[in-house]
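Excluded from the complex is one protein chain; the other protein chains are retained at their positions.
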Amino acid sequence: MNENIYLPHIMVIDKITVEAPGVKTFRLKFQNEEESKAFQFRAGNFAEYSAFGEGESTFCIASAPTRKEYVECTFRHAGRVTSGLDRLEEGQTMGFRGPFGNSFPIEEWKGKNILFVAGGIALPPMRCVIDNVLDLRDQFGNVTIVYGAKSVADLVYKEELEEWNQRSDVNLVTTVDPGGETPDWKGEVGFVPNVLDNVAPNSDNTVAVVCGPPIMIKFTFPVLEKHGFKDENIYTTLENRMKCGVGKCGRCNVGKMYVCKDGPVFSKVQLNDMVPEF
Amino acid sequence: MIEVMEKYIIKTEQIDTWLKRIIESIPRVLAPVSSGTKTEFRKIKSTEEVDNKSFTTTVSAKAAAFPPVETLFKYQKDGKDTTLTEESFDKYPETVLWHARSCDAMGFSPLSAIFDWDYKDNIYDERRNKLTIVTFACIQSDECCFCTSVGGGPGNVEGSDIQLTTLNATDTLVEVMTEKGQKLIALLPDIFQPLSEEVDKEAVLAKMPVRFTKEEIKEHVSNAFDSPVWKRQSARCLGCGACAFVCPTCACFDIQEDAHGSHGRRLRCWDACGFSLFTQHTSGYNPRPTQATRWRQRILHKFSYMPERLGVYGCTGCGRCSRACPVDMNLQEHLISIANSNHE
Partner (left out) sequence: MNKLQEKATNLLKEGTVKLIIGFEQGNNKIRPLFCEKPEDVEKLIYSDDCSTNNAVYLTKKELIGNDKIAIIATYKEVASIIQLNKENQIKKENLMVLTVGKDGDVTELTSFEEMEKFCEESTPAPDPVVAALVERIDKMSREERWAYWKSELNKCIRCYACRAACPLCYCNRCISEVNCPQWLDPWKSTLSNIEWQINRVMHMSGRCTGCGACAKACPLDLPIGILTKKMSTDIKEMLGEGEGGNVLSTFNPNDKENFIH
């Protein structure tokens, strides 16, 4: 008998980190040892996270697949389910259904330089692939990360940002929107696309991965084009309202593409071909 | 072409005797039953309940395998812990769908295509496997029907386990397409006479002129994303869910929580892409913000995206959407208009 594709795994909340106002990271461990051993995923996959009694919400798996003991998700509390998740405490159980979707084609990037560009709450879907790359550091060329948020308080993964900053094999540029800086802020001030333009990334043998709110992406793509990036070397993730995660409920499709099956990772070439319904 | 395994003649007056035996043997028999001014599929306990004169039902028969509400699992919270329990498949009864139409039977193909795409939906599959479909060929049609324009027909046997066609006052043709159908025949074998000479089934069927082909429609709509036709056709659409809910092939659903404090169930229920909130993000952003974009999605999904991704069209030409629509969005009329228009 096939298994029930709507039945979540039971996870124990191992650790909660408050990243920013309204934003938390949950570190989750499988309650069942065997499920934990059998579980595999790839960077870019997403899952449906349950607050039993409220429902499910869709987030990427924010931890790297190279780190086997746990899975992490980062979310902002915004609606019914995320508010329900927000009320949970360490030690409590919740649900996890996944992994779903496609993944970043990391194997194709071996030997290349990688440019990561992210804004605000969109660093989580990137963090899984950043950490994946850093865990296999010698397989890749230069790694540049450009990350910005509205204000210093809104930057997520503050500890991780410090770790990346300390590494000599990573070029990290952080920025906050004008007006979001604090007196002791040492990073850049400006919107991500502008800061990226100043960084003037070299597009030679480089793959660009961009995640952010639609407005940031809209202004980032032209900057990449200006610096010589070809569409087939640009990747992004799409978000849509989702429920089932497995291509059946009909909600997430963009034309004939299903974000839950053909995505969430898309190359710009695919994006150019898709109807403007995202 | 669907193979017909066996053909019989049954005396029309004996059909109810057979139905009685079916009701005695099968836990659940669904048939068209008079419901106020309408006719709907309901569980029957006796042959008298069947509305034999009914042309068709308002709501399709898809509920037999894809009900309006069904439990996905139950949960029980206990302190920090949670226990999940799946519904036992024993709860899904063996079912005979009686006196459905060819367009109902054909509708299960796109449903199965969706529910079995990559991930197998075992809940749907269990219900579908336990379902035996007995259709009665159509001897009448109305201005909303267009089954022959989408690869179906009043006597089409695709999806049926058994099809009955009333030939005249005394005799009914019985065509058996599957083993499931054979099992029903075996409940009362003596009343079925193997067919001795060919009968002209076509002659008694409703006349359904072909107005267009589905491939024609696919070709037109696939190039028409930016066409003004969507706004024009959808101007009067009120954005309710009537068309999607009565449709035999619409499978879009919502997942909800039926919460009662520390215990509850997660369920799925019918949903419709015509509702304004269907694709709206929590942020308030909506990729399909107008009724025109939602109407376009409905047509493109059924006539372009589904055939391209799943190899099956999302329409059987049953006309239920057109009959149910409060503002006469007649699908056949809209499709003919699309087929006749030129898109640059």
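A and B label the chains in the order they appear, each numbered from 1.
As a convention for this text, a contact is a pair of C-beta atoms (placed from the backbone, for glycine too) under 8 Å apart; a residue touches a chain by one contact, two chains touch by 3 or more.
It should be emphasised that the depicted structure is a prediction, and the values quoted were computed from it without experimental measurement.
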item	value
Shown chains that the omitted chain touches within the full complex	A, B
Residue, one of B:I9, B:L184 or B:A242, that touches the chain absent here	B:A242
Contact partner of the left-out chain, one of B:S149, B:T178 or B:N330	B:N330
Chain A residues that touch the omitted chain in the full complex	79-80, 83
Contact footprint on chain B, counting only the chain that is left out	35-38, 40, 58-59, 68-69, 142-144, 235-236, 238-242, 244-246, 254, 256, 258, 267, 269-270, 272, 275, 277, 289-292, 322-328, 330, 333
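Going forward, only the chains that are shown with their structure count from here on.
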item	value
Interchain centroid distance [CA atoms averaged], chain A/chain B, Å	40
Residues on chain A engaged by chain B in the complex (per definition of touch)	1-8, 10, 12, 50, 52-56, 78-79, 82, 91-95, 214, 239-241, 243-244, 246-251, 253-256, 261, 275, 277-278
Chain A partner contacts - residues on chain B that touch it in the complex	72-73, 75, 77, 80-82, 84, 86, 89, 114-115, 117-123, 125, 225, 251-257, 259, 261, 264, 266, 268, 271, 273, 278-283, 285, 287-288, 293, 297, 300-301, 304-305, 308-309
